[in-house]
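Every protein chain but one is kept in place in this view of the complex.
Note that the chains take the letters A and B in the order they are written out, and that residue 1 is the start of every chain.
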Amino acid sequence: MGILTLLTDFGTRDYYVAAVKGVILAAAPGATLVDISHEVAPGNLAETSFLLQAAAPCFPTGTLHLAIVDPGVGSTRRLLVVEAAGCRFLAPDNGLLTPWLDRGRSWAIDRPDLYRESPGATFHGRDRFAPVAATILNGQPLDSLGSPVTDALRLPANRPRQDRSSTTGSVVHIDRFGNLVTDIPWTWLGRTGAVAIQVKAEWSGARQVTHYAELEEGEVGILCGSLGTVELSLRGRSLAAFWGVEAGVAVRLGPKSEDSVACSS
Amino acid sequence: MGILTLLTDFGTRDYYVAAVKGVILAAAPGATLVDISHEVAPGNLAETSFLLQAAAPCFPTGTLHLAIVDPGVGSTRRLLVVEAAGCRFLAPDNGLLTPWLDRGRSWAIDRPDLYRESPGATFHGRDRFAPVAATILNGQPLDSLGSPVTDALRLPANRPRQDRSSTTGSVVHIDRFGNLVTDIPWTWLGRTGAVAIQVKAEWSGARQVTHYAELEEGEVGILCGSLGTVELSLRGRSLAAFWGVEAGVAVRLGPKSEDSVACSS
Partner (left out) sequence: MGILTLLTDFGTRDYYVAAVKGVILAAAPGATLVDISHEVAPGNLAETSFLLQAAAPCFPTGTLHLAIVDPGVGSTRRLLVVEAAGCRFLAPDNGLLTPWLDRGRSWAIDRPDLYRESPGATFHGRDRFAPVAATILNGQPLDSLGSPVTDALRLPANRPRQDRSSTTGSVVHIDRFGNLVTDIPWTWLGRTGAVAIQVKAEWSGARQVTHYAELEEGEVGILCGSLGTVELSLRGRSLAAFWGVEAGVAVRLGPKSEDSVACSS
């Protein structure tokens, strides 16, 4: 019996996560269930997609990843399963699975015979995703679950870019420590000891380091994060809180100069 | 080896949940442990009972549900086990298990030989409930754990009611999204496209929909929730925060009229 990961915006105060797990364990006894997170901001598809993309490569081949952030629950939006990178991904067809669409095959689930009878249409996690997930865990081939699709919804791409004098990207995640995780590949950065960072019109200087403890208390550092992208960190406290930034904000990196630092005052 | 669910007000910052799980796994190796929630407000019996009632039907026959919200820990309050609906429910005898008392058999646990030696009397979750739970998971018949009881404590019943012009019930839960879950059966609602809702003396209008995405941004909807009861929702944000209501507040539904809407000024 395989591994199922679970990523939702259900929070941990409600009965929602347990209901999904109960339905899965009832139909696929012995499955190993692993929570990725249930603290996704309600309905935040970009955050969900980021977290899944970061966690999934750590799991063994054959893992089933179930992501339920589903503001369209009960509407005509489809249930999607994607086979890619040796794993299966099950989620609403709302863009969550964008990173895997071009790397594998996708099916729109069409198996009302599997769904739970339900008084309402607000909890497809329990009533549709969970029984479909159990069926997959039980070894049913994905082909038997629905029809192949090539028109799955995609989240808007927002790729980092480089020009001669600077590199521009986004803060794609703010972690619990208040570190800013960007989408700028670390390899784009020149071998320089200091970098100028522009966030919300302000320029700041930052020292390039390999790990957090190299920084002085209160110093801003730029380092290669755990996903191979540029990460910004403030020693001893949250940089996100200090700068007042949220995920999604643009970041521009340039060589450190007197000018750029002067601008940050 | 069976499934055990765990529902407490212990939070997730402390070592309390892990201590309970460690004792259970030491005595019942291989048990599958599933968290329902540990974020119940400290000592809130109504919330605990609601969450357990909502989650339990999703789990397979034979599941043991352990609920520890126990403000009377260390006093003479009894440990109760109930067999009902194909499952077992283990909890303090403080009313938590009210929904199952009339649907099965109850025993007051009396097995000091099973309890852990403990320096104090503040953590029966670890010292009494956990070893008793492991014993049940190991297949010990409930009859051997204590004496049958018929006088288990009950939470006060607070049933919804209908009269000719309106329906009255309570908000029994506010979920992470700020939706108001009531105890009013959805089937009581007439087939009407619009409903007037009275909460805290104010009347508001709401549109009857089948799912959240039907609502316009900022619109209040009334829909059949995941438990088959009336649920109130505000598109895009928390209705509970918007109206400033908490679980337990009364809700009155009536046909939408100029009058009722006028009252809501």
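Some notes on this structure:
Here is the rule we use: a contact is a pair of C-beta atoms (placed from the backbone, for glycine too) under 8 Å apart; a residue touches a chain by one contact, two chains touch by 3 or more.
From a predicted model like this one, the values you see are computed outputs, not experimental measurements.
Screening A:Arg103, A:Arg161 or A:His211 against the full complex identifies A:His211 as the residue touching the chain left out. If you put the missing chain back, the residues of chain B touching it would be 9-23, 25-26, 29-30, 33, 42, 71-75, 118-123, 126-127. Within the complete assembly, residues 3, 5, 12, 32, 34-40, 51-52, 54-56, 58-60, 63, 173, 175-177, 186, 210-214, 223-228, 231 of chain A touch the chain that is not shown.
To be clear about the criterion, only the chains that are shown with their structure count from here on.
Distance between chain centres (mean CA atoms), chain A to chain B: 31 Å.
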